[in-house]
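Complex shown without one protein chain; remaining protein chains in place.
Each chain gets a letter, A and B, in the order it is written, and its residues are counted from 1.
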Amino acid sequence: MTLTFPDLVLIAVMALFGIGLYALLTIRNLIRIIVALQVLVKGVILLIILAGYLTNQIGMAQSMALTVIVADTIVAVLGMALAVQIMRKKKSLDTSDIAELKR
Amino acid sequence: MWQLFIVIGICIAGFQAIESKRLSHSALWLALTSALTSWLMYLLGAVEAAVIELSVGAGVVTILLVFAINIVGDQKDESKPLVPKYLAMFIILTALVMLGSMLIPIQQADFLTVTSTSVFAKSMWEERILDTMLQIVLLFASVLGVLSLMEDRSNEKKDQSS
Partner (left out) sequence: MDAIFSYLVSSTIGLPWLGSLVLVILARANEKTQHWIAFLFSLLSTICAISLISFNGPAAVIFPGGGVFGDISLMADGLGIMLSVIATGIGCISILFSTAYMKGEKQLSRYYSLMLFFIGAMVGLVLSSNLFYTFVFWEITAVCSYALISFYNDDPKAVRGGMKAFIITQLGGVGLLVGSLILYGTLHTLHIPTIMLKLTNIPPGVLSLAGFGFLIAAVAKSAQVPLHTWLPDAMEAPTPISALIHAATMVNAGVYLLARFYPAFYTVPGWKDAIIMIGAITAILSAIMAATAYDLKRVLAYSTISQLAYMVYAVGVGDIFASQFHLLSHALFKALLFLAAGAVIHSIGTRDMRLMGGLGRKMPFVRSMFIIGALGLAGIPFFNGFWSKDAILAAGFSHGPMWAYLIMLITTGITAYYTTRCVWMVFLGEPRTEIHPHPVSPVMKASLFILSIGTLTSWGMGGRLAEFFEHSLPFHHFHPLSIAERFAEVFTFPMTYGTLLVIATGMVVYLYIKRVRGVVHDFRGIIQFAENGLGFDALNAVVSQVTIYTAEALRYTQTGVLNWNIFGMLLGMIAMLGLIEMGGL
């Protein structure tokens, strides 16, 4: 069995998914959670581009990927802003220290 | 098959990005992941998206991350995970196997020979103009978010000086 180029990209996508999700499950530091989200979304973007490559609609796929990049960047930036504010208020970035909505 | 090395590179960089305990190292590994991903996108023919991914993912986000880490202090995160590691790995592997078993057959299906000439600029500015406008608004909102971050910083400086 030989691996074609799309197969390789799919492996990369899976790896990025797995790494990102594992990090989201185990990491408690807010800044590192933002990094983990970035890794996860890299996988999503790559998958969209792969789909466009396979169906010969690379232009459409690129504009979709761009939307995802924009949304993700906004999430990252606002997440960082929040993290900075929280650090200032609580002197901690640990999610279990800052959970206020739970009883 | 030389692209295999890019894929391996992505795996290592991504893993390091989430595994390294120092925040600044994390940010740098993320930049490397982003760069390698955009290389793959370039190879897939998504030239414009690759450039944007490189400049935004590897550039802007990294700079902002370093900036934020600078504010909160470059700490070493030594906290223990709340979800047991093996449980996390197990559930993720389950999900990935299920996802992969669905994606692999799709790759070889026949309907993938859809041919349509789609140009990035056309689809961006004509077919999805509404989305584009919305993205511009969203970007503006995020700029406001960053501004709030800056403003608070200056206030704090004033507090410290007084």
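One rule holds in what follows: a residue touches a chain if its C-beta (ideal position, glycine included) is under 8 Å from a C-beta of that chain, and two chains touch if they have at least 3 such contacts.
Keep in mind that this is a model prediction, so the values were computed, not measured.
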Options B:L4, B:V60 or B:M98, residue touching the unrepresented chain: B:M98
Residue in contact with the excluded chain [from B:V83, B:I104, B:I129 or B:V143]: B:V83
Residue among A:L24, A:I48 or A:A61 that touches the chain left out of view: A:L24
For chain B, the residues touching the chain missing from this view: 81-83, 88, 91-92, 94-95, 98-99, 101-102
Chain A residues touching the omitted chain (full complex): 21, 24-28, 33, 95-96, 99, 101-103
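Heads up, the rule we're going with is that only the chains that are shown with their structure count from here on.
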Rounded Å distance between chain A and chain B, as computed from the means of their C-alpha atoms: 5
Interfacial residue positions of chain A with respect to chain B in the complex: 3, 5-12, 14-23, 25-29, 31-32, 34-36, 38-39, 42, 45-46, 49-50, 52-63, 65-67, 69-71, 73-74, 76-78, 80-81, 83-85, 87-88, 93-94, 96
Touch list for chain B against partner chain A, complex: 1, 3-4, 6-7, 10-11, 14-15, 17-18, 23, 26-27, 30, 33-34, 37, 40-41, 43-46, 48-49, 52-53, 56-57, 60-61, 64-65, 67-69, 71-73, 75, 77, 79, 81-83, 85, 88-89, 91-93, 95-96, 99-100, 103-104, 107, 112-124, 127-128, 131-132, 135, 138-139, 141-142, 145-146, 148-149, 152-153, 156
